[in-house]
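One structure coming up, written as structure tokens, with questions to follow.
The other protein chains are all here in position, but one chain of the complex has been omitted.
So, subunit A:
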């Protein structure tokens, strides 16, 4: 038995060895070497174009299938389920009372509740906040099961295509991406630790920059991220703070592969902690212990100390504080806007057709999320570097934050919301309801002079 098996064994080993070598050489030549030098062969863009054609074909097939069976197709309406009237409380109450009777406009009428009632039911059907915390619905299918609504309309041909897609994504792309990711992370940890032994100076900074860029570029390829950078002349400079809208942890990789930043964050345990600790050896990042995060003054002090030192890299901050689904920008926390320095706003917009980058942290853990990312078709996004902004005379931190937020929302084509991203997990504050009540009371009672006249 042993004699019979061994030639097969040898053959098997040889085949494995050859395929491994071929695999690694391809990887090196087409992906790692370009990443090191920052050039691109354009393979990813070609891939993106061909995928789009396939998606279009798939959508047509589904529509045809639905028409044949005379069924209705589920189409997420981009305009929403309802059309809301943008009238204010005051306008509407005046209207109702005028039509109801000829009485004084500042007196209670039983019809006053119509406004609250309708607004309440409108928000039950469609509100601005809760839909920002789940993945965006797509207009047409992109051959991923996780985003399909019309399962019953898929023909055999489409199923075969989908099956092919699964094989390609899980058996070819996923292992490839995992290899790249592991390579990228390992190189980052190893090289930054080595650089940490050098004395502080220009050489160290130069090398640290190169190493960081190289490793992030490998990670970008590990996600098959196709990024288009706009207005690179506005790239953040030393001594400034870069703010961007937050959709996922990948935002960091996307921005850091095009420029060097000082990261801010909490120190984690495990693999993340190892990476953080080695990164900080090569260049000064700002990591906080869990206990220090609550201390707002300490945080502010460390950030201002960093920006004052013009030799240090610009800080990268995500003021929303949590991941939003990339259809809107939510309230910016004012902490980073209180520090006296130039703000460099950056808008990041993902194209959801190739893979949804949003991290729904209440539904998926980090590992699950990364698996999803690496088994999608690609991550396609656009990054816009906006011109730097400074706090103006007479503007407080909150107004400044809102101004920056509006600029980012406008550039990225996102909805600008005043709601706090923290509403993902916590309840809304009572003060907002009290404001509504105050508004109504003012209309009801009128001003002090009106009251004394009647």
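Everything that follows uses one rule, which is that a residue touches a chain if its C-beta (ideal position, glycine included) is under 8 Å from a C-beta of that chain, and two chains touch if they have at least 3 such contacts; residues count from 1.
We adopt the following convention: contacts and distances are computed from a predicted model.
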| item | value |
| --- | --- |
| Omitted chain (choose from "glutathione transferase", "Cytochrome c oxidase subunit 3", "EF-hand domain-containing protein" or "Elongator complex protein 4") - UniProt protein name | "EF-hand domain-containing protein" |
| Sole residue of A:39, A:60, A:82 or A:293 that reaches the chain not shown, by the stated touch rule | A:82 |
| Of A:6, A:50 or A:123, the one touching the omitted chain in the full complex | A:123 |
| Touch criterion as defined above, residue of A:111, A:200, A:311 or A:368 at the omitted chain | A:111 |
| On subunit A, residues whose C-beta touches the chain left out of the figure | 72, 74-77, 79-85, 92, 96, 99-101, 107-108, 110-131, 134-135, 137, 146-152, 419, 423, 427-428, 432-438, 440-442, 444-445 |
